[in-house]
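A selection of the complex's chains, in situ.
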Amino acid sequence: MNAPNLTQAEQQEYQQRMERKSIQMAILQFSRLTQQCFEPCVEDFTSKTLGSREEACLTKCFEKFHNGQTRIAQRFQENMAVITNNGQGGF
Amino acid sequence: MSFIFGGQRPQPSKDEKFAMLDMEFETSTDIFTRMMGSCMKKCVLQNNKNFVEGELNKGESVCLDRCVAKFLASQQLMQKKMEEASKNGGGMMGM
């Protein structure tokens, strides 16, 4: 898929649109992360406040995902660069 | 989500305002849907393979109440961690 040519004005407009989309995506990613950590970390419903063990688990879970995501994003970009240079096209 | 909306532009256009409201709507919807999925799984589905009863029993009801409170508390906690990570220059989740 060849990227379409944009005029300068269109580029600016699209830039703004992209920013909004990225924010939107980040928010949804955050809410997915909340669920992904909630499910393994919170299993006791005899109380309605988080216990200290649950809080520690959520914190470590957040860090683990944050670190994992950062690493995956780096490798993703490196691999995509190789694939694109090999002329196999992106998606 | 103050870690995302840093500086606000002065006078947003109608489309921008609507886009912001859409975002808020989709965010609440998404968090609600996920919370419902997790809480139904933890409080109701685990013990209801056959659905012999449509009403929520006492145990399920209390469990759901606590689950909602804990889910939102987890969300607040993670948001705090996210803001901290964001301040330390980590950027938004590696993307």
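A and B label the chains in the order they appear, each numbered from 1.
One rule holds in what follows: a residue touches a chain if its C-beta (ideal position, glycine included) is under 8 Å from a C-beta of that chain, and two chains touch if they have at least 3 such contacts.
All values derive from a computational prediction rather than experimental measurement.
Recorded composition of the complete complex stands at A x3, B x3, labels matching the chains displayed.
In this text, only the chains that are shown with their structure count from here on.
Centre-to-centre separation of chain A and chain B, using mean CA positions: 15 Å. Listing the residues of chain B that touch chain A in their complex gives 1, 4-5, 19, 23, 26-27, 30-31, 34-35, 37-38, 41-43, 62-63, 65-67, 69-71, 73-75, 77-79, 81-82, 85, 90, 92-95. Partner chain B is touched in their complex by these residues of chain A: 20, 22-35, 37-39, 41-43, 45-50, 54-55, 58-59, 62-63, 66, 69-74.
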